[in-house]
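Only one protein chain is missing from this complex, and each of the others stays in its spot.
Moving on, here comes chain A:
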Amino acid sequence: MHADPAVEVTGLVKRYGSKTAVDGLDLTIARGTVTAVLGPNGAGKTTTVETCEGYRRPDAGTVRVLGLDPVRHAAELRPRIGVMLQSGGVYAGARAVEMLKHTAKLYADPLDVPSLVERLGLDSCGRTTYRRLSGGQQQRLALAMAVVGRPELVFLDEPTAGLDPQARRATWDLIADLRRDGVTVVLTTHHMDEAEHLADDVAIVDRGRVIAHGTVDALRGTDSTLRFDGPAGLDLGELRKVLPDGAAVTEPTPGSYRVEAALDASLLAAVTGWCAGAGVMPDKLAVQRRSLEDVFLDLTGRELR
């Protein structure tokens, strides 16, 4: 385990014309971890990742990947990282396995191509040209190309976009195995369950900055939501009196109630006790911790952009 981080981005600014895509972004990613970068479309995720990959020159700030400047030390860095672009990257007329074999030839000590092909279920389409592969097959080929050179660090830009559940599961398993074997993984995604399932750390990016960064547990916090159904129009002021300060009680739709608070057994008892006193049966009573999606929507807003 290295003490120095795999990726260290400080004050990154990147503009395209008058549009600022990344606006003072800081991000540190520890070696050997899986980090999910979340954010609405246009938040600056891809620009940040592509700057780490050496495709773009920062307008301000510094980027260090495995201790190297991705632009100035590109030749030294490239053999050590694996890259999966959001789309494309393969000759339209190349066959799937042919392209993977070719990519393997560019590295000193690549993975065994046939076993990687089998593992990602590409054997059935090995002789199909890229333009005739399904979207999911193209994604899996791009993933295979990203890992075939045995990199220390892989950048996966939306690796499961458009995959069916089986292929998605295979991709998750592969990412878990990368982590097991000490590979650092940085992935962008729109799937909250993917981040919850895979990531040691989650970075939420919005308007070109990291607005939250931590483990999934830390981001979800200790606040929970208690929901129950009952007759519409209960006197919530009365209920609030038996709850500790800071607890929020709402009736988002008639007859459906939400209590948001640091939930424990005594708070649950207080709610059910009040219901019993009021002669109300709390139907569909459920306790839920805040999901990552709740955190994400709270931080980035619910309106469409």
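As a working rule, contacts are C-beta pairs under 8 Å (C-beta built on N, C-alpha and C of every residue); 3 or more make two chains touch, one makes a residue touch a chain; residues count from 1.
Here is the rule we go by: contacts and distances are computed from a predicted model.
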Legend entry - Among "Xanthine dehydrogenase family protein subunit M", "Transport permease protein", "Cytochrome d ubiquinol oxidase subunit II" or "Multiple resistance and pH homeostasis protein B", UniProt-listed name of the chain not shown: "Transport permease protein"
Legend entry - Option touching the unshown chain, where A:73, A:119 or A:258 are the choices: A:119
Inset, instruction - Would you indicate which residue among A:164, A:177 or A:264 is in contact with the undisplayed chain? - result: A:177
Legend entry - Omitted-chain contact residue, chosen from A:15, A:73 or A:102: A:102
Inset, instruction - For chain A, enumerate the residues touching the unshown chain of the complex. - result: 53-55, 75, 78-81, 83, 85, 87-94, 98, 102-103, 105-109, 111-112, 115-116, 119, 145, 147, 149-152, 177-178, 180-183
